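Yeah, one chain of the complex is gone here, protein chain that is, but the others are all in their spots.
And then chain A:
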């Protein structure tokens, strides 16, 4: 699906990403994890073609990402950004239908309305379709924005779905709901890439994990392979103990912080 090779990105002399490769496969949820400033969002923006890499190659469905027009890309990949501020008082229904704009010319087809409705249903915001977006709570707005992105790629087989810290600002239930939706989208055949902070959630939902530190790839593989106590301690500077999650087939990370040691040097 999306094949990234040796991606580097820098602003001036500051290297934000250094030779990172990844593969987002259809049917899989790939989680990018790492400490603040590791380059996670930058990597996601390179995959979305919001930024262009200083070096390295990106191929989407076997064709260089640069060779797509922006209209073509809009049909093949959707991205949920971290920050979504609406300036004008649009309604929830109007907002979600915007995800369908690349698919129709002057007037939406019946299918476009139907897809927007299913997407709103999926995020549990169907009852709010007549509300002005800015009057919703932050978490509700985030879910409506997700519905817009879902609507964009809903009926496109193998589309690429990029989620930048999608759980930020959501309560516990909706954090899990969000990642469950991400996984459902992967099961439908999309390739999903999400930047996540919570390692336990990444362990529970992701098929593949990519761990970054200071712009470099530290580990890449299944959660069980990537999430080891020594690696987490080295990358995050946090001692942890690894247990077996009693409910799911994945590791459970229990932090054992020692802040005096972490901040003394």
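The criterion applied here is as follows: a residue touches a chain if its C-beta (ideal position, glycine included) is under 8 Å from a C-beta of that chain, and two chains touch if they have at least 3 such contacts; residues count from 1.
Everything that follows uses one rule, which is that contacts and distances are computed from a predicted model.
K.L.:
Leaving aside the chains you can see, what is the UniProt protein name of the one that's missing? Options: "Tryptophan synthase beta chain", "Protein-arginine kinase", "Iron ABC transporter permease" or "Exo-alpha-sialidase".
P.N.:
So, among "Tryptophan synthase beta chain", "Protein-arginine kinase", "Iron ABC transporter permease" or "Exo-alpha-sialidase", the name matching the hidden chain's UniProt entry is "Iron ABC transporter permease".
K.L.:
Considering the complete complex, identify which of A:21, A:57, A:184 or A:214 is in touch with the unshown chain.
P.N.:
Selected residue, touching the omitted chain: A:184.
K.L.:
Out of A:26, A:54 or A:74, which residue would touch the omitted chain in the full complex?
P.N.:
Of the candidates A:26, A:54 or A:74, A:74 is in touch with the missing chain.
K.L.:
So one chain is hidden, and I want to know which residue out of A:23, A:84, A:214 or A:245 touches that hidden chain in the complete assembly.
P.N.:
A:84
K.L.:
Spell out, residue by residue, where the missing chain touches chain A.
P.N.:
Counting over the whole complex, chain A touches the hidden chain at residues 48, 50, 70-71, 73-75, 77-79, 81, 83-91, 93-99, 101-102, 108, 110-111, 113-118, 120-122, 129-130, 148, 152, 184, 187-188.
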